[in-house]
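All protein chains but one are shown at their positions in the complex.
After this line comes subunit A, so read on.
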């Protein structure tokens, strides 16, 4: 009688099958998120786990061996102790006491620095003498801890080695995993990043201001926008080739901090433009209108009203862009970061390496223990990044304004 050809909306909504599909669908959709978060947790956990290992270490002082400058291991340790502020008697006492002595040698991170006429000379004492008899993963090492401890030979010691310790942050790279540190790479990153931002911030913010505040829709603005969109899509390694051809070879900068900074700066520009434009767009039109109505010129409106209002957003954007640039390894591999550099850069033309490249170099080493050094390096980099993210988050919330 009254039946329509299509079922009524009510019958759709009450179809039990559809209701079931709906429920299953809604739950299943959470899966990808959980999967991604699970992977993230695995990644972090795995890295943390790998950065600690159980080791059997033998301190072998190698009697009769002399270090450069004709110094014995003992003399070096003595100098180190004196440099640390111990008096002569205390130092002699520590070196005479056999227990202290082996502990000193086992600390395996005694470093010395001399000022020679060729610049600072760094020597790592235990580079040669500390021998790892074995390196175990945390689980295996702890499980067999007692067994290992019982089987220790004369002069050997069982240690829990957290690869990420205080000295790891300051030590230079080394050919031995035990003494390799990330200090030089950290300074390289600081140098390269700050110079890169010096290039990228003015250009990025200037372009954003031009596009948002000055240009009408037209040929120039379209050209700039299309160009920026395409630049953002260019793989970072292609910027590395640009840097190699233009800065390293063309301008003759060689594999230097400056060449790397220019390369990284160009890479950062599109990102900074995007974030700066967003910040400018968030400033309401009414503020510009009010300023114009008060008789301000465009320059005054832009630089005294709009830019100050957009500043927190811009700073957040710059920090996030900096965080992205810190992790970039590929382009810098091409402009000289892959070299073995024992010293922190001293100027824009020094050699350098950066944190992610140093990590890559460690990963590609053959010795399995370098994987542990790499894990420690990754932790340092992730910590640095999370500090930056938290800073950006704090600034975003602290200065957020509802217009």
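By our rule, a residue touches a chain if its C-beta (ideal position, glycine included) is under 8 Å from a C-beta of that chain, and two chains touch if they have at least 3 such contacts; residues count from 1.
Keep this in mind: contacts and distances are computed from a predicted model.
Candidate names were "ABC transporter ATP-binding protein", "Phosphate transport system permease protein", "histidine kinase" or "Molecular chaperone HscC", and the UniProt protein name of the unshown chain is "Phosphate transport system permease protein".
When the omitted chain is restored, the residue from A:148, A:186, A:253 or A:269 that touches it is A:269. Contact with the chain that does not appear here is found for just one residue of A:52, A:138, A:152 or A:215, A:215. When the full complex is taken into account, the listed residue touching the unshown chain is A:207, out of A:179, A:207 or A:256.
Touch with the hidden chain on the side of subunit A covers residues 8-13, 18-19, 21-22, 25-26, 28-33, 35-37, 39-40, 42-43, 46-47, 50, 202-203, 206-207, 209-211, 213-217, 223-224, 227-231, 233-242, 244-246, 249-250, 266, 269-270, 273, 285, 288-289, 292, 297-299, 302-303, 320, 323-324, 326-330, 333-334, 338, 356, 359-360, 363-364, 371, 374-375, 378, 381-382, 385, 389, 393.
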